[in-house]
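Only a single protein chain was left out; the remaining protein chains are all shown in position.
Coming up: chain A.
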Amino acid sequence: MALEKVTLGKSITNGLRKAMEADPKVVLIGEDIGKLGGVFRITEGLQKDFGEDRVIDSPLAESGIVGTAVGMALRGYRPVCEIQFDGFVYPAFDQIVSQVAKMHARALGAVKIPMVIRIPFGGGIGSPEHHSESPEAYFAHTAGLRVVACSNPEDAHWMIQQAVACDDPVIFFEPKRRYHDRAEYDTSLTSAPRGLFEANVLRGGTDVTLVGYVSVVKTMLESAAAAEAEGTSIEVIDLRSLSPLPIDAIVASVRKTGRLVVVHEASSFLGMASEISAQVTEQCFYELEAPVIRVNGANIPYPPSRMEEEFLPDLDRILDGVDRALAY
């Protein structure tokens, strides 16, 4: 047992370090990830310890990061790409959806693309345009990709290692708003506490199920605590995996509570909540006491940062969603 209090950002750093120690074929590539350690310092110190061949400062071209990583994967490497900000992943969109996602199927399994694309994700950091986006639905919609999202330091530590070890390409979303959050966990464990594609019930409850991922998980927990004071028992599920969707965990919870609120920063239209709503309706039609409620971003471009608090799901909006579910 070695309990340590570690930030979420540093947990990813430590996880990457372990992955690189475990497998010499693991290489990192991205903009400014070498000497600087990335704009969020997630790769800090890794180039010094593993060299410039394994922590590669890329030219400033995102399609190039992902496209060359495909070539490295074909050569037997396990590349971990860093996309500097969520809004900068789009130049790499073709490589991700047409090449990364489909190569294994195209080759009928003869080649694998064991690659991770790390994306600092979501809003609430007061930045200008393109630094606060939630592009997860594009990737979750694309067959051939796996999409995961960590919300706390211990998960960050393990999930990045599991993503690197996965033989399929994994889009790895990191809650940039929570990089500096700290939590205590046992860093001496030798295996992950749970699978990469499993949801985690963070708090048990009987009246309403709250499901979300990444930054809003903390807000959901705060909302559940506030609701408890008013006598409402909320079950909180950290989704963790967006594709495959751990729907069984949600269904099991909804069968108990009869009410579901899905929270995310991304716009509601055709977002993760839409899919979860459809699947829960298919599987829990008779158990549902209320329609599935979505507490999501508005269907607009991400607003200027002085207005983002009005856009992001916060405690009040989540509790409002809970009230709307309970009104039935």
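By definition in this document, a contact is a pair of C-beta atoms (placed from the backbone, for glycine too) under 8 Å apart; a residue touches a chain by one contact, two chains touch by 3 or more; residues count from 1.
The definition used in the following text is that contacts and distances are computed from a predicted model.
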Per UniProt, the name of the complex member that is left out, chosen from "Peptide ABC transporter permease", "Lysine-arginine-ornithine-binding periplasmic protein", "Pyruvate dehydrogenase E1 component subunit alpha" or "PDGLE domain-containing protein": "Pyruvate dehydrogenase E1 component subunit alpha"
Contact partner of the left-out chain, one of A:Glu4, A:Asp32, A:Asp168 or A:Glu287: A:Asp168
Residue in contact with the excluded chain [from A:Arg106, A:His180 or A:Arg194]: A:Arg106
Residue of A:Asp94, A:Asp186 or A:Glu310 in touch with the missing chain, whole complex considered: A:Asp94
Those residues of chain A which, in the complete complex, touch the missing chain: 27, 53, 56, 58-59, 61, 63-64, 66-77, 79, 91, 94-95, 98-99, 102-112, 114, 143-144, 146, 166-168, 244-245
